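The complex is shown incomplete by one protein chain, all other protein chains being positioned as in the whole.
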Amino acid sequence: MADAPHARTPARPEELRAIEAVLMVVEEPVEPGLLAELLEVGPAKVEHLCSELAAAYQAEERGFVLVRVAGGYRFQTHPDLAPYVERLALRGQSARLSAAALETLAVVAYKQPVSRAQVAAIRGVEVDGVVRTLERRGYIEEVARDAGPGQAVLYGTSRHFLERLGLDSLDDLPPLGDFVPGPEEVELLENGLRSGE
Amino acid sequence: MADAPHARTPARPEELRAIEAVLMVVEEPVEPGLLAELLEVGPAKVEHLCSELAAAYQAEERGFVLVRVAGGYRFQTHPDLAPYVERLALRGQSARLSAAALETLAVVAYKQPVSRAQVAAIRGVEVDGVVRTLERRGYIEEVARDAGPGQAVLYGTSRHFLERLGLDSLDDLPPLGDFVPGPEEVELLENGLRSGE
Partner (left out) sequence: MVCAGPNRPLGILHQMPYEVSTPVFEGPLDLLLHLIVDEQVDLYEVSITSIVGAYLAHLEDLHHLELETATEFLLVAAVLVELKVRRLLPAPSAVDLDEEIELWSKRDVLLARLLECKTYKQAAQALEQLAFRAERSRPRTVGMEDRFACVMPDALAGVTAEQLRNALERALMPRPVPRVVLDHVTPVRASVRDAVAQLSDELPRLGQASFRRLTEGVVERLQIIVRFLAVLELYKDGLVELDQGVTFGELRVRWLGEDGGLVPQPSMLEAQVREGAAESVAEYQG
């Protein structure tokens, strides 16, 4: 990568750069209020800066646009380029569920309603990304809020999920019984016992 | 939002715009091969376009950068702006690895494919628990089986490991030779262990 030209006069305002950075990583549209707080400037200034950025991206014919949607700002792909994005959607990275995603989906299906933290505790790993993916694919959805102080989102499986698995209702999920481990697990368990653990 | 100036000559190449659009919607670094397929251009062209974009973002002092990591390209926030991004308190902040886990990870990274027993021999302690942790957190994975009698699992580092360290490939790891203790330290150790005069 080439270095920035050294005669960088005048430096680009930090506020604009900070907005670009924040917009790069947020999942949901960012409210101007939050941006104002992060940047320590007034909300009017934020609106002004965002319009300035949006206009510049348009003028520069970027492949992305900065839009105001659902009360906040976010980056989106330029409508012109939808064909490329569609092609990516078709043969992209998410054509199959990973083993981790399937396990997470299973936990939600059998233990619903369940919070992200509960799923994470069961699986022993952080599950935020996987939950988001499952939610975006419409297999799980928010079904309630925890009564506790955090009011954590509780997830359950969707109608779409039942349809995809060819199930009438959740009652049709294969019963767990007394948790009879499958053949591979039996082997693992036996070996584990033999090792005197 | 202001309108784009109408005298937009010449039009920005569609390939650059398409790359920008695709990078906006990928969840993982996108391999040059996939980009080439989407854009219907050769892989060399993709590499060239991506370097061009990356250099331009740097020169324009954008709040984001285009990096090559874990064998693909993705957008990331500019390191300068970490303070703003950190204030966002994003989900999925990664838990720190313990010193024991880091050392085990280092052995796996440099000696892969490597068995648990080999790691244990180097570290002088039993490493099963740490290896399990690293595996569950996605830093290492089973890459092969030893041909020997025990058919020991051989571990290597994962793509996630590269992503977390910001490396494009294992070749970018600093050479192990850099970490061999210097002559003074060797002497110190030798003296510490000297026998007789």
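Per-chain residue numbering starts at 1, and chain names A and B are given in the order in which the chains are listed.
The rule is simple: contacts are C-beta pairs under 8 Å (C-beta built on N, C-alpha and C of every residue); 3 or more make two chains touch, one makes a residue touch a chain.
Treat the numbers as computed from the prediction; the structure is a model and nothing was measured.
Q: Which of B:41, B:54 or B:122 touches the chain that is not shown?
A: Missing-chain contact among the listed residues: B:122.
Q: Spell out, residue by residue, where the missing chain touches chain A.
A: 24-27, 75-77, 82, 85-86, 88-90, 92, 94-97, 99, 101-107, 109-110, 122-124, 129, 132-133, 136-139, 161, 164-167, 172-174, 176, 179, 181-182, 185, 188-189, 191-195, 197
Q: If the missing chain were put back, which residues of chain B would it touch?
A: Residues of chain B in contact with the hidden chain: 23-29, 64-65, 67, 69, 74-79, 82, 85, 90, 94, 96-100, 102-103, 105-107, 109-110, 115-118, 120-130, 132, 146, 148-153, 163-167, 174, 176-181, 185-186, 188-196.
Following the convention adopted for this analysis, only the chains that are shown with their structure count from here on.
Q: Considering only the defined contacts, which chain A positions touch chain B in the complex?
A: Going through chain A, the ones touching chain B are 1-5, 8, 11-12, 14, 16-22, 24-26, 38-39, 51-52, 54-55, 58-64, 75-78, 80-81, 84-85, 87-88, 91-94, 124-126, 128-129, 133.
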